[in-house]
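The following block contains the structure, expressed as structure tokens.
Only a single protein chain was left out; the remaining protein chains are all shown in position.
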Amino acid sequence: MAKQLAFYIDTSACTACKACQIACKDKNSLPVGLLWRRVYQYQGGDWMPHPNQPNIKSPVSMFAYSVSISCMHCQNPLCVTNCPTGAMHKRDDGVVLINADLCIGCRYCEWSCPYSAPQYNAELEVMTKCDFCQDLLAKGEPPACVAACPTRALNYGELEELQKQHGGLAAIEPLPVSNITNPSVVITPHKNAQPSGRGTGHVANLPEEI
Amino acid sequence: MSEQSFLTKMLTETALTRRSFLKWSAALGGTAALAGGVRAGLKAVEKASAASEGEWITAACWHNCGGRCLLKAHVVDGVVTRIKSDDFSEENDNMTQLKACTRGHAKRQQIFGADRLKYPMKRKNWEPGGGKKELRGKDEWVRISWDEALDIVASETKRIKETYGNKAILSPVGNGALNLSAWPVGRMLSLYGGFTAIWGTTSWGALPLPGNRMQGVDVGGVHDRMSVRQSKLIVLWGANPVWSSAGNPTYHYMIAKKAGAKFIVVDPFYTPTAATLADQWIPCRPSTDAALLIGMAYHMITNGLQDQEFLDKYTVGFDADHMPEGADPKENFKDYVLGTFDGIPKTPEWASEICGTPADLIRSFAEEVSITKPTAFITGYAPARTNRGEQFIQAFYTVGWMTGNVGEPGAMVGVSCKERAGDTGPLAPALVYAGDPGVPAVENPICNYGFPGPPASATDWHGFVWNEAWEAVVTGEFTASVRGKQPCDIRMIWNIGDMSSLNQLPNVNQGIEAFRKVEFVVSADSYLTTPCKYADVVLPVTTMWERWGGIMNSNTYHSSRRDIFIYHRQITEPLFEAKDDIWIEAEIGKRLGLDPKVIDPVPYKQMVFNMLAGAQVVKEDGLEFENLLTITADDIARLGVDGTPQQGRITYKELEEKGLYQVPRKPGDKLGLIYFEDFRKDPVANPLNTKTGKLQIHSQSLADDVTDYGWTKLPPIPQYIPPPEGVEATRDGEFPLQLYSIHYMRRSHSTYDSVPWLREAFPQELFMNNLDAEARGLKTGDMVLITSPHGKALRPVFVTPRIMPGVVTMGEGAWVERDDETGIDKAGATNSLNGTNPCGQGVQPWNTNIAQVTRWEGQPLLPDAQWPQRVVFGKDA
Partner (left out) sequence: MNTREWALVVFTILTQMSVGAFLVLGVVHFFVSRKAGIEEADHMSDRALVAVIITLGLGMLASLLHLGNPMNAPKAILNIASSWLSREILLGVIFAVIAVVFVAMQWFKIGTSSLRNVIAWIAAIVGIALVYSQAEIYMLVTQPSWNTFATPISFFTTTLLLGVLAIGAALVTNYVIYQSRNPESVEIQYDLLRGTIRWIAIASVILLGIELIVLPVYLALLSTGGAAALASLGMIAGKYNLVFILRILLGFTGAGALTIFIFRNASIVNKKRFVTLHAFIAFGLVLIAEVLGRFIFYATQFKIGV
């Protein structure tokens, strides 16, 4: 397999604090509305009268966890396949980048990506996305989101290496099944994580958060 | 372009549109950005960061969050390009990096925000003595010179002092996000004859007095992180460190989890902490924790699960055979629980009806904490910030002690949250601390008490408990403990000293009435916070990034760990005309005829140097201390301060470069802290600082003192007595929901609330259970009107099974946006909804409120992140 950089997400350690999201916005000076990294809260369950105490309600199958994602720098990136200008491209190290000079802002990549990674910047009139902090990588430093995580839930590295360490899981709810684009990600599941496509919960965030 | 003029230009060009925001952002990356337009701007960012290495300078992150984390600003050619936290050193579980939280990472947008106060200003219709006082909060602003502003403040202060006396000046500050912990708030006013101060337990709720009388320590009991790691079971009661002690504490708990600890979280809300750490969640309604604990005690007693040997040897008050001298034997805890005398057995079912926790869960929880050893039985402050919060503390300590988990590795009962959560508690002695800044203390002759307040019997003060402040201004009467009600006459509100009083004291509606009643209001801050908005004269204050430097060390109560020392430096020149608060106080004092040298006796830089030179660090033996710093004659000359060279553990240069010193730690070292260790080994030889020298389940002096404060009668043993506006009050119908206030990730109290990045990430939603939402036909994102007996607010609702039915909650600290006509606060400040209800030892019961929630049929709100910021003057002011 060719070299492929990947993110590691330990959802058992993610607190949904969004330090990664803010560090990303700071590093990239992103305006409100652009979230190259964002945190999905997935939750489910209900409250039912307790069997022994009908007037006391207790939680049933209640769970909550969160997943922080940015661009998945997929091995089969539909954004790259479908981009009409070739602005969206995949680098030798597997990082998917946008060449803003080529982008025409048609947003076809936005329709194609199941992770909402390419995002339209209305001021610049082009698509923008996570570039894996390529300038930091070049200096041997971790991406801003990884460096920021207070619970060390995020990491990055060679996909194969990460898979050796943490296994091959690349999708849990609410992420789509991984065979659409082969995301370059390795996930350690939260104890309540549900398999993609077969979840009993829902994404809980308010619309403006994601 | 010089640094200052560039930053000034950058800020003034920041209007409200996204386009200009981008320009600003781009500008932060490189000076070429503004000339080349937006598209070129972003490229310039890339080029600038690629071309110039810049410098990482340790920057202050100084707010009242409890975290003290390492923050570094990347400065390239005088421009801050980005923020980074601690990833500078190798780490292991004993020497963890000090990662900053979400808020710290947003610091650049906070410091350089378009809404920074730029110039001194006055209200257009202001006149000496007031002038259309009802327009406070909605008048226009007029830019004025510093001289005019200081003259107005001085002359009004003088007039009011001379006409009404010093007691007519209320300064509701002193417990906020301290800009400078070395500087005593209100120093100048104290020298000028004093002022009416506010006091209260604030964050600590009902903790201090029961802690003091029952265990001899106001707040404490939790060992350091090395010992917490030895616990098999960690109970977190009403503590959500993920939000309230963001940064490092959660990670310490994760290390304990990795070491094998099981976590049980007790909370009305399945918090982010619970979602991350908890093996089990015990739902419990706000303000009913005492009932849950007493129900647990019943199960323990009736099944012989309590550690009777421990209780007999180390405590008094548990049963009739072990009562303190002079106490009525019938007044023992065991008989209260069993209902021996009142005929009400406090069974788990009895508790369940109150706290909402299923009875079988109460039983299994009681069994688990009784059987598992060692257990860490840890509470946050939140359950104590309730009406009748003392009863929770009494019950918490008592049930904790019933398990016998005291004074041994991994075994502890106590308070640990906010600062040093999961790693001792607020008052634990530090392993490294700063020296004295050298500013002699000044007493406020009128009320020298602040936090947590005067002793119950003291009569040498004229001041208001926090939650009675506005009422006192409006009604002219305040509660003065043993003296009963006393008259007062406030003519001026002095908000210089860094606290958003009007926003952060309960009952904002009454607060606005108070602000509009007095003759003069002056406020100083870096932003148009709520007390600034309702002031006559507003003074712009610098942030810590604009000052010479400073220390966030572990001898102040705001510090995240007892083994760290952070030295931060200046990042930028003062923005616009902002001045630091010492200068402001000195200038006003000068106009009042005081000697500026007395107000400000030690230059700022010298104060910081004194703290550095005097910094002490513990030696390996854990007993002796030595100088932290080696300081050379060159260092002293370079800094331009007075001092003598000294030897210490590390060089000044190293500290300056790294910004952080961590005391080396490893398990088994001699630097750990185990509370009550000696007492556990030999209670006779090492008595506690309590009346009997033992842990006091029964404390008559506690009961007497609380009663003396004048609001609440407290029994000497833990009992559950329904508080006003508790769950019982929801059963009447009009306000069927319990509302409590949580610390929220978007802010540290009210600090950071205006930062768009954080508003976007955390939309100030009302958390509501799915059943309550269904009954109202609500779904996530719908706008709801929240009504309490004290006010109204408008917010989007977040529907979730993660909160108990019948309970709603919202983050405290949003910047009030009240409509005078409707009385609706569309920002959703919890203090717009909270009543005052002073109680106990001067407690602010923020977590005991009732409310109703209905669908909002009016115009929906835009998301907060899209609101215009409070920008008073733009480019051409």
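Each chain carries a letter (A and B) given by its place in the written order, and its residues are counted from 1.
We adopt the following convention: contacts are C-beta pairs under 8 Å (C-beta built on N, C-alpha and C of every residue); 3 or more make two chains touch, one makes a residue touch a chain.
Because the structure is predicted, anything quoted here is derived from the model rather than measured.
Put simply, the missing chain touches A once the whole complex is considered. The residue from A:17, A:30, A:56 or A:69 that touches the chain not shown here is A:69.
Contact with the chain that does not appear here is found for just one residue of A:33, A:114 or A:142, A:114.
Checked against the hidden chain, the listed residues A:52, A:81, A:165 or A:200 yield one contact partner: A:81.
Seen from chain A, the chain kept out of the figure touches residues 40, 69, 78, 80-87, 101-108, 111-116, 120, 122, 125-127, 174-176, 180, 197, 203, 210.
Just so we're on the same page, only the chains that are shown with their structure count from here on.
Between chain A and chain B, the centres computed from C-alpha atoms are 33 Å apart.
Across the complex, chain B meets chain A through its residues 18-19, 21-22, 25-26, 28-29, 38-39, 42, 45-46, 49-50, 82-85, 87, 99-103, 105-106, 108-109, 242-243, 246-248, 250-251, 254, 270, 272-273, 275-276, 281, 283, 349, 352-353, 356-361, 745, 756-763, 765, 769-771, 780-781, 796, 798, 800-802, 804-805, 863, 865-866. Remark: chain A residues 12-19, 21-23, 25-27, 29-33, 35, 43-47, 50, 52-53, 55-59, 62-66, 100, 122-124, 135, 142, 144, 147-152, 190, 204, 206-209 touch chain B in the complex.
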